[in-house]
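Removed from the display is one protein chain of the complex; every other protein chain stays in position.
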Amino acid sequence: MTTSTDLTIVPTERAPESGHRKVADFQPSLLLGEHSMCSGCGEPVVLRILLETLQELGIVQRSIGVVGHGCYGGFVTIMDVDVLQCLHGRAPSCATGIKRMRPDTAVFTIQGDGDMVSEGLQEVLHTAARGENVTAILLNNGVFGDTGGQQTAATVLGQRTKTSVEGRDPETHGYPIPIADIIARLDGVGFVARAAVGTPGGVLQAKRMIRAAFESQLAGEGFSLVEVLTMCPTGWFISAPQGPGYMAESLEQAYPLGELRPRPGAGAVAGAGGKE
Amino acid sequence: MASGTLVIDVERCKGCELCVAACPPGVLTMSVEVNAMGYPYPRLHPGCTGCTACQLVCPDYVFEVYRADRDTTRRPAGAAAPTAPVEPPGGAG
Partner (left out) sequence: MTTHAATATAAASELRLMEGSAAIAESAILAGCRFFAGYPMSPFTALLENMARALPAAGGVCVNCESEIEGANMVLGAASTGARAATGSCGQGIALMQETIAEAALNETPLVVFNMARNQQDYFQATRGGGWGDYRTIALAPKDVPEAVEHTQLLFHLADHYRVPTLLYGDPLIAQTRVGVRLRRLEFGDLPPKDWALDGTRGGTGRSRQTWTWAMGKANNPGPGPDGQWKRIAAKFDEIAQTEQRSEQRYTEDADTVVVAFGSAAKFVEYVVDELRAEGHRIGWFRPITLWPFPAAALAEATRGARRVLVFELNAGQMIDDVRQYVHDRSTVQFIGGVSISDTGLAYGALLDAPEVRARILAALPATAGTGGTGGTNGTGGTNAERSL
């Protein structure tokens, strides 16, 4: 990164009148209003790339979302998609019922690590093993954010939370569960990948993975899971600008990024032109 | 010289500064003033390339990104743009 020494302020109140083309919108048109996440939260980034993916795949009018309980729960008020807000941990089971009755729809879940890895561990494992053609999106920040920042089954060793104040210690608090790695090994699974949205490259990687997951679902390849590590400055007791750095040093060390289970017959998503 | 520019919706910003860190040419800095929510917000300086890194990382959908329309043919500074295809030396084969 270069450092500019010219601190002239360029006007940015309105679009340039001529000579330019727009290459990125503020937000997808599927967003109906403002979210209320904290400064520096990674979850709205995932919401944006998820909705962009539905639009780019042309499946908006056959998508059904199942949203669990967490800070992201409020997304059900701003997503212009048919949604079911369900019980904590149970989204994969609800998604199963929805997909079995509406097999031509694209069914996805949005769950935090508390929702999926703590409360809903059973549900996600069985749904994956059964090979249900649904896509689960895991927002993993290693804390129960909505309730104020307690430890989850995904909290990493050394991470401070309100119930592991000195940092997660295996003797007292046990070990984290790398859910995506476990699910990647099950038969019945079509695609599993993990990304982090602290950097521009990470965001692009996450979006490609989300797209591959939906394509896997639409091809009937089985259960797909994209785990996205998201910053939670509030839950991590740090300032917002420190989020990506903290995440790189903690969660990304415990949860390596990349494709954990490529689509059947496909090469790696990163750098590929994509299948269709 | 800039090949890109932004529209910045300063009132949506929550001052996380992730855009500042993400910007490859480093042309974003945070204001001293605050918006209605009480947060400083990013300001753009000359040198934007329209790469969209800021828009990608921003959690609050603050950025709209533009790239300048420009001739993409590489030529020395000061040379005129070509008006016809250039013949290779020795004539067409």
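Just so it is clear, A and B label the chains in written order, and each chain counts residues from 1 on its own.
In the analysis below, a contact is a pair of C-beta atoms (placed from the backbone, for glycine too) under 8 Å apart; a residue touches a chain by one contact, two chains touch by 3 or more.
Small disclaimer: the values here were computed from a predicted structure and weren't measured.
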Chains in view touching the one left out: A
Candidate in contact with the missing chain, chosen from A:98, A:206 or A:251: A:98
Touch criterion as defined above, residue of A:71, A:86, A:110 or A:212 at the omitted chain: A:86
Contact partner of the left-out chain, one of A:10, A:78, A:186 or A:204: A:78
Where the missing chain touches chain A, by residue: 29-30, 32-34, 54-55, 60-64, 66, 76-87, 90, 93-98, 100-102, 105-106, 122-123, 126
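Note that only the chains that are shown with their structure count from here on.
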Separation of chain A from chain B, taking each centre as the mean of its C-alpha atoms, in whole Å: 27
Residue ranges of chain A in contact with chain B within the complex: 1-4, 6-10, 12-16, 19-27, 31, 34, 37-45, 48, 197-200, 203-204, 233, 240-241, 243-244
In the complex, chain B residues that touch chain A: 2, 4-9, 12, 14-18, 20-27, 29, 39, 43-48, 50-53, 55-69
